[in-house]
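Every protein chain but one is kept in place in this view of the complex.
Chains: A and B, in written order; residue numbering restarts at 1 for each.
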Amino acid sequence: MITFLLRRTGLAVVILVIVAILLFLMMHMIPGDPTVVALGPRSTPEMREAFRQMMGLDRPFIEQLGLFLARLAHGDLGQDVWSRRPVLTMILEVLPYTATLALASFLWAVTLGVLLGCIAVVHHGKWGDWLIGLVSIAFVAVPSFVVALYSLLVFAVWLNWLPAIGAGEPGDLAAQLRSLILPSFAVGLGWVGYVSRLIRAAMIEAMGEDYVRTLRAYGVAERRITYRYALKQALLAVLPVIAIGFGGLLTGSVFAEIVFTRPGLGKMTYDAVMSRNFPVVMGTVLVTSGLYVACMIIADAVTALLDPRVRSTL
Amino acid sequence: MTAPVLDLHGLSVNYGGVFPAVIGVDLAVRPGEIVGIIGESGSGKSTLAHAALGLLPKVARVSGDRFMLAGNDMLTAGRNTLARLRGPAAAMIFQNPMTAFSPVHTLGRQLRDLLWRDRDQTKAQKRERIVKALRDVGTPDPAGKLDAYPFQLSGGMLQRVAIAATLLMRPSLLIADEPTTALDVTMEAQILHLMRTLRDEAGVAILVISHHLGMIAEICDRVAVMYAGRIIEEGPVEAIFRSPGHPYTQALLDCEPALILPGIGRLPVIAGEVPRPGGPGCDFVGRCRHAEERCRSGAVPWQALRADPGHHARCHRSAS
Partner (left out) sequence: MATDVTSIPAPPIAGEPGIPRRMALTFVEVVSHPLGAIGVLLVALIVLTALLAPVIVPYNPTAISVKERLADPSLTHLLGTDQLGRDLLSRVIVGTRTAMTVALTSLAVALAIALPLGMIAGYGPRWLDALFILLFDSISSLPMIMLGLAVVVLLGPGVSTVILVIVLYSVPSYARLVRTQTLSLKTRDFIKAEQAMNAGTMRILFRHVLPNVVGPLLILACLDISTVITLEAGLSFLGLGVKPQIPSWGNILSDGFSVIRNSPVPVIAGGVPLILATIGFTFFGEALRDALDPKLNPERKP
């Protein structure tokens, strides 16, 4: 198990390094002064000079790359071009908001998705199954920002049931939870559809297994077979897929944070892009990549731990 | 004579109205009797076994003149009746013990779930019963096995657990579908011994399905031979093996590797293939050494062999 984790972590680090190198290369491949590229045409000479210093742009290419990677290894993701605050600090400030959003979306996805999937299986072959299938695929297809906009329109603007802006004041848990509902719904809906299809497929496969025949041969109730046996096998099969995608929930968070004006990694990246704040963008992209890879590793580890067959070999 | 636990008369199973897997089977299994069904793959013997407990998919239509299990009419049995009967009336063990149990649940949990009917018993009481049943089938460290997962046990051990599960039910009939095919010879011997003990001590009727003639010869009292969905011969085990009344049975015995005399150049086979069942005349006619004109058309009589009224075969030649 330890070797397995080490190997995966090693691979993850390699991937991160490659991402960093790609970003670095991208910056240099654009024709023109890299500082202008990075900071935009409206940047002042002082800003550009500071940037040039920070990135060591006068030195040879390989040295720059080495410097860059070394700084990264020390956790120095650069500084905000305008405020000179360390990017890492800024990221850590907003990360909790994005993390809670991702978690809440994940909860939506898993609970509603598993529920829909189970209902579809119970009505396998009948119109209920077909309808849920249609709806699930539609959920996956529709872009999350459209869902965000429409739920904002209906629930916040028209009905005024839920807040349209912000994440609630720190300390006010109720307000925070209320502002979490719509954004997490928007982000999670696509996953609801995806999970429901996955669960349905996995359960249908489970119901075809030999042990189901054994249980039936002893008169065990269908409901128990479905929910205690097939569902468990299905969840174990589906969990790694879902857990890997947890990192991908960050995609939807960008739009949700913008539409609902919430602080978060996505919004920070977006604002940075609009203000040509390249170091911040690079920092968030790297952190996002790292989170994604970390989620994959955690997902693998959790799956391994949950499956008794794998657990015994550890 | 006591009433048979399983009483079939004219039983047929047809898939989707198109494919007849079992045609007009008459079979009776009495308490304390061990009946074997032999035949090639595709003869319908496994279908018959599954039909006995109503385990066939909806597309399989079961019909017949009489189909009684422990005194219940199975042709009209609803879901509740089936749930009531499965286990206490008849229990089944399957060919592959490695996949017979859920891989992600402990054996203790699954065995306890099989005791769902005993609602008044506590978890501890059920646990005791399970441990005792495991001990009775010779499982070492029965209590420890409760927390084990199926993958931690060997095939032979799992099949014993399967038999233990049937013991917990105290069924009148045990149906064993190829119980030792996936096991090696030593494990097979142990399983056979268990089955014999069940019969001797509890009077359980046993229906064994197999294509392994040696095992059938060793444990069964009576044997039925199936071919293309029909029972084409039936009788006491010695009679079937010593003086078979149907050419197909004879051919099966000729092909049995264990019975082949040394010095033979090529392994004997039965030429041809199993035809689609339900055609006119005898289904074996294309492959039979003794085929005559009358075999090709018209129904073939089910008649007793001259020497033995308890031994019947579906062949024109058997009475002669």
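Here, a residue touches a chain if its C-beta (ideal position, glycine included) is under 8 Å from a C-beta of that chain, and two chains touch if they have at least 3 such contacts.
Since we're looking at a predicted model, the values are computed, not measured.
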Contacts of the hidden chain among displayed chains: A
Contact residue for the chain not shown (choose from A:Gly78, A:Gly113, A:Gly190 or A:Gly264): A:Gly190
Contacting the left-out chain in the complete assembly, out of A:Val14, A:Leu92 or A:Val310: A:Val14
Per the touch definition above, residue among A:Phe51, A:Phe68, A:Phe185 or A:Phe278 touching the missing chain: A:Phe278
Missing-chain contacts mapped onto subunit A: 14-15, 18-19, 22-23, 26-27, 30, 37-38, 130, 133-134, 137-138, 140-143, 145-146, 149-150, 152-153, 157-158, 190, 194, 245, 247-248, 250-251, 254-255, 258-259, 266, 269-270, 272-274, 276, 278, 281-282, 284-285, 288-289, 292-293
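Here is the rule we use: only the chains that are shown with their structure count from here on.
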Centre-of-Cα separation between subunit B and subunit A, whole angstrom: 54
Subunit A contact footprint on subunit B (complex, rising order): 53, 55, 82-87, 91-92, 94, 96, 99-105, 110, 113-114, 116-117, 149, 151-152, 162, 165, 169
Residues of subunit A that touch subunit B when the two form their complex: 209-211, 213-221, 224, 228-229, 232-233, 236, 307-309, 312
